[in-house]
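There's a structure below that I have some questions on.
Heads up, one of the protein chains got dropped from this complex, but the rest are sitting where they should.
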Amino acid sequence: MDQHTAILLIHCPDHPGIISSVSEFIFNNNGNIITLEQHVEEFEKHFFMRVEWDLENFAIPSDKIKEFFNTLVAKKFKMEFTLCFNDFVPRVALFVSKYSHCFFDILSRYESKEWKIEIPVIISNHDKFRYVAERYKIPFHHIPITKATKAEAEAKEIQLLQEHKVDLVVLARYMQILTTDFINHYPNQIINIHHSSLPAFAGAKPYESAYKRGVKLVGATAHYVTEDLDAGPIIAQEVRPVTHREGLADLKRTGKNTEKFVLAQAIWLHLNHKILSYKNKTVIFS
Amino acid sequence: MDQHTAILLIHCPDHPGIISSVSEFIFNNNGNIITLEQHVEEFEKHFFMRVEWDLENFAIPSDKIKEFFNTLVAKKFKMEFTLCFNDFVPRVALFVSKYSHCFFDILSRYESKEWKIEIPVIISNHDKFRYVAERYKIPFHHIPITKATKAEAEAKEIQLLQEHKVDLVVLARYMQILTTDFINHYPNQIINIHHSSLPAFAGAKPYESAYKRGVKLVGATAHYVTEDLDAGPIIAQEVRPVTHREGLADLKRTGKNTEKFVLAQAIWLHLNHKILSYKNKTVIFS
Amino acid sequence: MDQHTAILLIHCPDHPGIISSVSEFIFNNNGNIITLEQHVEEFEKHFFMRVEWDLENFAIPSDKIKEFFNTLVAKKFKMEFTLCFNDFVPRVALFVSKYSHCFFDILSRYESKEWKIEIPVIISNHDKFRYVAERYKIPFHHIPITKATKAEAEAKEIQLLQEHKVDLVVLARYMQILTTDFINHYPNQIINIHHSSLPAFAGAKPYESAYKRGVKLVGATAHYVTEDLDAGPIIAQEVRPVTHREGLADLKRTGKNTEKFVLAQAIWLHLNHKILSYKNKTVIFS
Partner (left out) sequence: MDQHTAILLIHCPDHPGIISSVSEFIFNNNGNIITLEQHVEEFEKHFFMRVEWDLENFAIPSDKIKEFFNTLVAKKFKMEFTLCFNDFVPRVALFVSKYSHCFFDILSRYESKEWKIEIPVIISNHDKFRYVAERYKIPFHHIPITKATKAEAEAKEIQLLQEHKVDLVVLARYMQILTTDFINHYPNQIINIHHSSLPAFAGAKPYESAYKRGVKLVGATAHYVTEDLDAGPIIAQEVRPVTHREGLADLKRTGKNTEKFVLAQAIWLHLNHKILSYKNKTVIFS
């Protein structure tokens, strides 16, 4: 696949003629649409669209597409839009605490080049996985956090993310709550994995709560982090059946498999520009 | 299958020798165990067991098994137990309001003899489905309920259930909350279907809440009714994936399929004496 | 929903400008697109599309849309297309043998108006369900089939389907193989449910084969009937986990639940014009 493509993620109030205008913009400038997907939210009548086209003979230079699209199409429909390119290699920062399963899984996918990403920095509130980062020659920063040092620690983290030009932050079972200030630096750019099928068992110790309640399904939820704890836009979630025979350790073991898969799925969707987040919900293009 | 079997559902504090005592009791009296399944809850060390055996050459007459088992085995281990027979045909009352999907599904299974049950009575707070009951020649009682008439209405319902010697009450999307008094008449004998994957979206309008929250899974939960609304022991639950493309009507349509299946699954488990309910959780034998 | 809409199902070799041409055709004639979904098959570069638009202010009269679209758009791209209207009420014939689960489920959905269909005729090679058809006041035809009478029997069936102006034939566990001649009368208009996850266990007795092989999943497949037995385009399929504890009767019981659901799902997709069948595969629009 050395096809060079552009991707537009668009949303705006619904209005006749949007698809026609966008597809003409591409076609008239010699672009060939590879996929176009749209959605209208039924209650608010809000319009969402993802369109990807081949840039090979596209008449508008890549660095001018944004300006041209804005002037010729977006303004008319009051669109908010993001333009991405399929050959962009995003820079992903990993945050981890003491659980390895998501962390190892992400590094395995990175090592096998399943994902086209750079991992310029790993940050942890523990020193446990320094040796792993060294194995991959990725800078590792041990930044312990206490109530007293939280502001200072986060400032240091943000500085690191900025130095390393990070595009996406992945909380791979990072057991610290981020402040609103931190989150505001990376809106819709921080993905967390919660070890329950939200909104069930939000907060800490979801497996313990699930065991106590005697549910027959346990799951995991990947979501963008917002200032409302465990209430950000859900990207992906999945459950597995469990029975009374599964003790607490079994729930956790089963859950870990789901967490790994769901977090990886969410990262893949984000990396492939398939997510539009709007008012605490997501539109996931296929 | 004209094999005649007995089924014991047992629970007690865990103690060495329980399985040995029970299996000896059966073997020594010429019973052949068909299935034996046990479980020990890890924190409370509480023991659960289901054992089914062939009565063909069993030395103790069926109407004496309870007494003999109690004297010879149960007392020693402080067991609580229920004795059932596989040829017992339970009498099931259906409660329904205005949604037909679970109601029709149950009647279809009844009509096709998928389940060996009698349905001696159908009760509804609306008159809508009287014609359906008549089709099956099942007595139908329209008992409207308002705040003012609730006590009186429930008294009438309980009287009907008693007259018809009902063993199990199935709330097939019955849109009324039962009082504690009603529930106490039928402990672990009232099965409800809730249209969410509890504990998520307990209460009314779960699909609306699920749509609003933007979850990627919708489901249903069958549970025994207890005085805590939507918090009774969970028997079965299942979810299906949904996307942003599913509007509210689609969530409901998808959900109805799950409700039908989950409620039928729970009824089947109950009818086959596969459920032990203990302290707001269930042990589901296989 | 009293919105009146038109739906175009299109396929043709991929070519730049298709989406633009179609969306312009709609927009320029005052149609508002409700959903547009497209797909390009990666190896053959074949293009598929479903577009639905509001007809309220559409400039072209409904009975002229086909001609205009053909002249103005379809010819240019060598499209094959089908035009449907959301208020069309399809006429569905049910074929059934002796299993009731799919049959009852479809009738329940029909009775509850979950689907907007007419069922003008029920055909069976047994007389068993005549009383059910009578309950719904649907003409029932008992057409027994032997090797010797097959041609004659099918001729009678086709005549009935034509008399009743049937748009869709549903084989609700109809245990007869249709001849190529019969099938050719209703291309992509006959839906069958096979009681396995095809291509596994094609042919007769799939549950027996699944039990023998010791698989851990059993399922069902709904597909359009083609002259290759059990090899037609797959519309929907689903499996459920099973264990060694499930005997043959349990596999069948579990399977029936899946069959019901999968067949209903396939019918719903067909009724909503969401299926494009091409070269033994389906594109299922969402």
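A few notes on this one:
By letter and in written order, the chains are A, B and C; residue numbering begins at 1 in each of them.
Quick note on the criterion: contacts are C-beta pairs under 8 Å (C-beta built on N, C-alpha and C of every residue); 3 or more make two chains touch, one makes a residue touch a chain.
Keep in mind it's a predicted model, so treat the numbers as computed, not measured.
When you scan A:His46, A:Lys66, A:His101 or A:Arg213 for touch with the missing chain, the hit is A:His101.
Although one chain is not drawn, the whole complex shows that of C:Ile33, C:Leu94 or C:Ala236 it is C:Ala236 that touches it. Residues of chain B in touch with the missing chain: 16-17, 19-20, 23-24, 26-28, 30-40, 241, 286. By the touch definition given at the top, chain A reaches the unshown chain through residues 100-101, 104-105, 108, 111-112, 114, 135, 243, 245, 253, 256-257, 261, 264-265, 286. On the side of chain C, touch with the chain left out of the figure occurs at residues 39, 41-42, 48, 197-201, 213-217, 219, 233-234, 236-239, 241, 243-245, 247-248, 280-284.
Quick note on the criterion: only the chains that are shown with their structure count from here on.
Using mean Cα coordinates as chain centres, the one most removed from chain A is B. We define each chain's centre as the mean of its Cα atoms; on that basis chain A and chain B are separated by 42 Å.
Multi-chain contact residues of chain A (touching two or more other chains): 39, 241.
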